[in-house]
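Every protein chain except one is present and positioned as in the full complex.
Chain IDs A, B and C follow the sequence of writing; residue 1 opens each chain.
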Amino acid sequence: MRLKISVVVLLFFSVTLYSSGQSRKIIHIPDIPGYKTLKCDFHIHTVFSDGTVWPTVRVEEAWQEGLDAIAITDHIEYRPHSKDVVADHNRSYEIAEPLAKNRNILLVRGAEITRNMPPGHLNALFIRNANLLERDDVFEAIKEARDQGAFILWNHPGWKAQQPDSTLWWEEHTRLLQNDMLHGIEAFNYNEHYPEAIDWAREKNLSVFANSDIHEPVSMAYDLTRGFRPMTLVFARSRTEGGIKEALFSRRTAALYNNTLVGKAELLDPLFFASLKIYNQAGKLQLGETKKIGIENRSDLDYELELVQPGVGFDAPESVTLKAHRVTLLELNGNSEQIAGMNELKVFYKVKNLMVSSTENLVITFVFANN
Amino acid sequence: MRLKISVVVLLFFSVTLYSSGQSRKIIHIPDIPGYKTLKCDFHIHTVFSDGTVWPTVRVEEAWQEGLDAIAITDHIEYRPHSKDVVADHNRSYEIAEPLAKNRNILLVRGAEITRNMPPGHLNALFIRNANLLERDDVFEAIKEARDQGAFILWNHPGWKAQQPDSTLWWEEHTRLLQNDMLHGIEAFNYNEHYPEAIDWAREKNLSVFANSDIHEPVSMAYDLTRGFRPMTLVFARSRTEGGIKEALFSRRTAALYNNTLVGKAELLDPLFFASLKIYNQAGKLQLGETKKIGIENRSDLDYELELVQPGVGFDAPESVTLKAHRVTLLELNGNSEQIAGMNELKVFYKVKNLMVSSTENLVITFVFANN
Amino acid sequence: MRLKISVVVLLFFSVTLYSSGQSRKIIHIPDIPGYKTLKCDFHIHTVFSDGTVWPTVRVEEAWQEGLDAIAITDHIEYRPHSKDVVADHNRSYEIAEPLAKNRNILLVRGAEITRNMPPGHLNALFIRNANLLERDDVFEAIKEARDQGAFILWNHPGWKAQQPDSTLWWEEHTRLLQNDMLHGIEAFNYNEHYPEAIDWAREKNLSVFANSDIHEPVSMAYDLTRGFRPMTLVFARSRTEGGIKEALFSRRTAALYNNTLVGKAELLDPLFFASLKIYNQAGKLQLGETKKIGIENRSDLDYELELVQPGVGFDAPESVTLKAHRVTLLELNGNSEQIAGMNELKVFYKVKNLMVSSTENLVITFVFANN
Partner (left out) sequence: MRLKISVVVLLFFSVTLYSSGQSRKIIHIPDIPGYKTLKCDFHIHTVFSDGTVWPTVRVEEAWQEGLDAIAITDHIEYRPHSKDVVADHNRSYEIAEPLAKNRNILLVRGAEITRNMPPGHLNALFIRNANLLERDDVFEAIKEARDQGAFILWNHPGWKAQQPDSTLWWEEHTRLLQNDMLHGIEAFNYNEHYPEAIDWAREKNLSVFANSDIHEPVSMAYDLTRGFRPMTLVFARSRTEGGIKEALFSRRTAALYNNTLVGKAELLDPLFFASLKIYNQAGKLQLGETKKIGIENRSDLDYELELVQPGVGFDAPESVTLKAHRVTLLELNGNSEQIAGMNELKVFYKVKNLMVSSTENLVITFVFANN
């Protein structure tokens, strides 16, 4: 008797152990003052172009991974499965939409305009009718998207297949920019990244994106038990499709690739501090003494800090990692008489995994009361 | 400069860290004397019936997970995507076949005959033409499969949707058995198990199966970083489709579900011992002394041992787990003068995760030289 | 040049990857109304008895693992290292105390009175001077502890070395109970558990404990990357030594072993609900329709639910696991006209990993608004 039951329980237990089942992960990346931080992926394929999963899988994946919004962006010009899969360009959205409503995932209607370089591949988001994007002339297609009110981004600008030698900005892209036909750019795509795109986004005021451009099941490409798919963080006034659209056009995005986050300092700085809870040990730091600061990182990101200048009257650690969901101790050691007179201690770190350009890190300032 | 490079490397590193990439896991479950131990899944769906992935995904998953063989078994009678996916019953096999050849995955042509209970759902494996299985009368369909030389198994016999109260064997199944139209049965399906099926397989001489019956991407249903999908182990004379067919008809299979393996003692016993390398400490065990045996488990399975009878002249641990890829120490303590006279020490354990029936474990005997 | 730097970064990265470093894990087990839920281990050894680590290691481990309080309870009567380690019975506490203050870990002064059965081993907590517990007569030693105001618990009551055949309650324990010399009992110790102790705690009004009784480094005994050491949850009015003492004497404890928690229903029920955030889909459930409830489990425990009686007018899942830090969907299906008339839906589940006795689970009631 015992054995039979032990099997029952072992199996039951195994299922709870191995099966990811019908549940949704919580991504701990905090909101910032004034905005919700939405986790999004705006570049996704299905069997209706050259992807290998049914549209509903994309919604289920997004729900299980904890995303807020996705765009299915099947290619207009490239549909290798069309012998067996017979449908128009709006079909993948229509199939995914009911499950998206059911799961409360924001589903953005999109399509990928797929041409040679220049201008290469572009995603049109928030379109109304993908079928109308099927045009011979690429600029006609993009114009149609714009006229439908689309937000348009340049996909994988440094993709070797289209820019084998170096990642160039073509005059065609300038033309698109001048005609309100280019609003964003991918800094990260699948497992590639493009430093130039990080800087173009900054110089030309484009929204920066990290998208998966996923064709296979997401979990075949990323180890979701330890990390995320590439995600575009959208800082939106509300968790609605309208809120996302407003935020994208207002350039309030950041690009997350594993533990590296790229965006504007005015967005990353509040995100960093919203991630932390700080425990300041009471008492005034004295020469030769140590003041302990406990820093709890409540986010899923590890923050890797590197000191940028010495403290005034005290020493701080050269480098420290604030691990996700842990409290890290920061020890400040008084090194001069001066310290006794100070009411606050300022410590300046650069955050190595928060980038504001392709070469510069976000620099943050801790201000700790000293009393 | 340093920063830019650090980003490069961080990203590169991240990719190697998170992406499962183009690689194949090695499953460490050993061959047994005379047979190769093939890892197989004979119940799989695609978008061509009610699954949600393209057929090539099933081959790629199998390759990455380390499987040797799969059968794509789309439903004959149930094709909810047929409005968009237009093809005959052989199409999913045809699409998967080239990649299977390329990846050296043995692809078995199959189909699922999908009817009410009795007789419920049956998989026909090694068929030649799935289209001919589309018949009004279920027995005509099964007969057609048999006449094509198919191996036929009863799927999820205890599925609540068809056997809500108890898992029954119907006279229709007896009829199938008598007419060489039933050769195997699933003891495990997706995340369910059926104790009755384990015993029927034994009593009625059917091959026992553990299949995934997967509809979604495999990694949405199972945590592949820590475990396996359900697998049918096939003990074959060769790693060929013919070798598998011969083994199935010869009833040389075992059903693996996470860490629980079900099958005949004559197959599980050699598999258990083929998993181990034993280091026997030199020297004769004496009264009041201890003899250490190092047992290296080179398989991916944890073996959970429970003593079934005391040793003669020595004590052995009541229970011990031989963890996968670790050396476990077994300590034998001499408890009588008798021990000095013995040239070998026999220890009898039942292996709690190796089942020979729904209630009985495999009992194994260690024989350690004592000198 | 690039290579050198890539090494630098790879190594830096590796360190952040592998080293647990100077950080403290956050254990997510919520407070309950009126009480803080403190994570404690009241049975720990060091090199000053038969343990193998220095006392400061016990504080550092507790801090890194996220514990609030520990008691170092070295044996009074058993000190195998005394040839090399020469000190009195208070020494291990004195060595650990400064680091405990520094790390804000509550360090309870304790000792283990170590005798044959009966009465076996007992821990005395909150003593003032361990040296005075060194007495020939065990009852004199226990009396001394009581006179110092100690809380006294019976350790590993079912330990095979002292109770080989069955776990007995001896008259000596009744005598201790009657003389206010026994206040608690371990239901879990190291990797053992004692069902009888769970029921004795309930019948005889003793505080129930799960302690590690750790001798080696904690991480040699438990995989801290996936689970916890055994912990006693203390429901205290304040995070102070006094708060813990009051709670122990008031019998407000629960015993946590991996994912199994044992205690009184009046403590486990609020803990369960404090772990959850519930998202109730708007709208009234109708016959033939489905109402989705999202249940977010913010704790580190997986709750394994099993339906105890059918809902009135609707069906609920037979079994569901609320995984830690995930949102699980509960689907309620209207199955009678009746349902339209109900303003709330009551669902009754037992929680399989929350035990109120050795054989009974906590039964919880969800009450969902239906409108």
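Everything that follows uses one rule, which is that a contact is a pair of C-beta atoms (placed from the backbone, for glycine too) under 8 Å apart; a residue touches a chain by one contact, two chains touch by 3 or more.
These numbers were taken from a predicted model, which means no experiment stands behind them.
**Q** Of the residues B:Q22, B:N116, B:S166 or B:N343, I need the one that contacts the missing chain.
**A** B:Q22
**Q** Out of C:D41, C:E61 or C:D269, which touches the unshown chain?
**A** That would be C:E61, which touches the missing chain.
**Q** Out of B:D223, B:E296, B:D315 or B:E360, which is the one that touches the chain we can't see?
**A** B:E296
**Q** Can you work out which residue in C:D180, C:E203 or C:E216 touches the chain that's missing from view?
**A** Going through C:D180, C:E203 or C:E216 one by one, C:E216 is the residue touching the chain not shown.
**Q** Please give every residue of chain B in contact with the chain that is not shown.
**A** Within chain B, the residues touching the omitted chain are 16, 21-26, 102, 292, 294, 296, 298, 302, 304, 321, 323, 325-329.
**Q** For the chain that got dropped from the picture, name the residues of chain C it touches.
**A** Residues 1, 3-4, 6-7, 10-11, 14-15, 17-20, 47-48, 51-54, 56-57, 60-61, 64, 81, 84-87, 91, 95, 191, 193, 195, 216-217, 219-227, 257-260, 352-353, 355, 358-361 of chain C touch the chain that is not shown.
Just so it is clear, only the chains that are shown with their structure count from here on.
**Q** How would the chain A/chain B interface be labelled, same or different, where same requires over half of its residue numbers to be shared?
**A** The interface of chain A with chain B is built from mostly shared positions.
**Q** Got the chain C residues that touch at least 2 other chains?
**A** Correct list: empty.
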